[in-house]
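What follows is an incomplete set of chains from the complex, kept in their original frame.
As written, the chains take the letters A, B and C, and residue 1 is the first residue of each chain.
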Amino acid sequence: MRPSGRDLSEMRAVSIETGVTMHAEGSCLIRMGNTHVLCTATIEDRVPPFIKGSGLGWVTAEYGMLPRATNTRMRREATAGKQGGRTVEIQRLIGRSLRAGVDRVALGERQITVDCDVIQADGGTRCASITGGWVALRLAVNKLMKAGDVISDPLVDPVAAVSCGVYAGQAVLDLDYPEDSEAGVDGNFIIHGDGRLIEVQMSAEGATFSRDQMNQLMDLAEKGTAELMAAQKAATT
Amino acid sequence: MRPSGRDLSEMRAVSIETGVTMHAEGSCLIRMGNTHVLCTATIEDRVPPFIKGSGLGWVTAEYGMLPRATNTRMRREATAGKQGGRTVEIQRLIGRSLRAGVDRVALGERQITVDCDVIQADGGTRCASITGGWVALRLAVNKLMKAGDVISDPLVDPVAAVSCGVYAGQAVLDLDYPEDSEAGVDGNFIIHGDGRLIEVQMSAEGATFSRDQMNQLMDLAEKGTAELMAAQKAATT
Amino acid sequence: MRPSGRDLSEMRAVSIETGVTMHAEGSCLIRMGNTHVLCTATIEDRVPPFIKGSGLGWVTAEYGMLPRATNTRMRREATAGKQGGRTVEIQRLIGRSLRAGVDRVALGERQITVDCDVIQADGGTRCASITGGWVALRLAVNKLMKAGDVISDPLVDPVAAVSCGVYAGQAVLDLDYPEDSEAGVDGNFIIHGDGRLIEVQMSAEGATFSRDQMNQLMDLAEKGTAELMAAQKAATT
């Protein structure tokens, strides 16, 4: 039995509230159970030096956690003087995942920065950031298209992410913190709207896993991201 | 006329929503018009080295802004590698102001850290942080008292703060961003529930002010903080 | 009675020695009792990016303390890897205060950096820095005017600063360190030569103050800065 009483393949309640800040070109507050992430998308007319003049666009992401988003207060990274290894790893993953769903020619030579700030954490913050980040990105691109700055839609299919893991010997979908902290094996699955895979990260801390288990987790992830894509669609249309 | 159409001595709409995060010992989301600040209070059993063993408590504060809380995206301080001068100045002010309202003997040898994170900015974020920070602090102390860890209430009167300034030649209460960016003179007034002053900061950029103007701003501040204290009271009882 | 035996409204002995370094365009060593600050002004032909091409000038300030300016040795900020919060707060105040007394159009598109380095500290270093910094600035501007690089004087009136506080229940002028470390309430008053106010900062640590006390401190500050302006005048003419 899962601590939350959920079925093995049951997601937490998902809600995506859009337009939550007045300044950003796109924004949403995504809630996956008790994990709440505020995602904003900022459009800028400049691109990183390595693609200047290429005509291609760029999408990048940054990730942060409010100090008391967690059970015990974490030191503020601005005070520590640098982003921790975990933060850097997560924001690189978010950026890479979102870019996989973007037609950078259609976007044109501009940059969209997606900021994902965790307001409250209960496991699965990086997956919530990707799923919510895509919504903020979608809304910002809608604005560009409405203004006629972008003609052909650079976001054909959504990008969504979910974590799965082996908890108490069973493959379970959408780990919350009590499960995540116990699971010997867990994975993050980033999947495209056309059913193809963008990124798969499975790792074990103090355990190992078989190819069979890997396939079970993949099956759960496909189910979970389909549900997330439905929520993304509902929020953006 | 003020850009918002408010009267010279009219505050923005104030709302204080409590219990907004599941982890913190005290929390609120304070909204002063379009300025929204999430305040959390964290209780820890350790105190800074310089008061260890003194039996006295400590209250400190940290301040941050989400990158897109503002009209144009600001660089994340964790990425920049340090807190900017403005941030440090503000969080020192918040901590000093809250401590002025705390009986540190009654609090006992423990530390409460108040984090103020600006979700959306439209002027007056430091004052909103102090007013909301006091609410988070009040709720955390209530928890300590309910548990019997603190017997005598260390927070006799509230602490509230408001900004006033000279806009278009007139003294106005509770500056929003359009006013703040135009005002040649502005001040922050931190006032205690017993009517005495905790901190007064008036400064001019490209202008100067008379003692008469100083007194007009003080009068407005007393009116404004009285209204804020009513909102604090409503939120915490 | 004050530890130094001074009257309540008596300043410490003030001396301002000019031309103390051979390299700077303007310089002085200001002594307010045992507080000694070396102030230099450096003229550069470049301005910060945000005013490039505007025709306006800029005045900025930096502040430092020699490690053994204080009673116990403080860690060198260059070794610590950053300026502390107190340092940043002080140098922002110095720059803002001096700029309030500058006609930036008359100055023309150039920058003057005022460095204030505390050689020996006994309370009131930020006020001494502003008062002495203005002298260094005045001397540097004199050089520009003499050379015909600036025609109309951008410094019509002086800027001076003094601290006042409530010590042993009494309002006193020009706090020295023994008073400053005991005073529950203290303030810094930056005043323009025309009698108008530039910045007022009053704060309480572990106490509060009334509007009456605020007015008493203001009265003392006006007396003190008048004396400082006489010393500035004597030093620069």
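In the analysis below, a residue touches a chain if its C-beta (ideal position, glycine included) is under 8 Å from a C-beta of that chain, and two chains touch if they have at least 3 such contacts.
Since the structure is predicted, the reported quantities are computational estimates derived from the model, not experimental observations.
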### Query
Of the full homomeric complex, 3 copies appear; what's the total?
6
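Note that in this section only the chains that are shown with their structure count from here on.
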### Query
Which word fits how the chains touch one another: line, ring, star, complete or other?
line
#### Entry: Distance between chain centroids, defined by C-alpha means - subunit B, subunit C (Å)
28
### Where subunit A and subunit B are represented by their mean Cα positions, the distance between them in whole Å
33
### Query
At what distance in angstrom does the C-alpha mean of subunit C lie from that of subunit A?
51
### Summary
Multi-chain contacts in subunit B, i.e. residues touching at least two other chains, fall at 82
## Note on the structure
Touching subunit B in the complex, subunit C uses residues 82, 85, 88-89, 92, 96, 99-100, 104, 187, 192, 194, 196-211, 214, 218
### Message
Quick check on the complex: what are the subunit B residues that touch subunit A?
### Response
21-24, 27, 34, 38, 40, 42, 44, 62, 64, 66-71, 73, 76-83, 87, 113, 115, 117, 119-120, 122
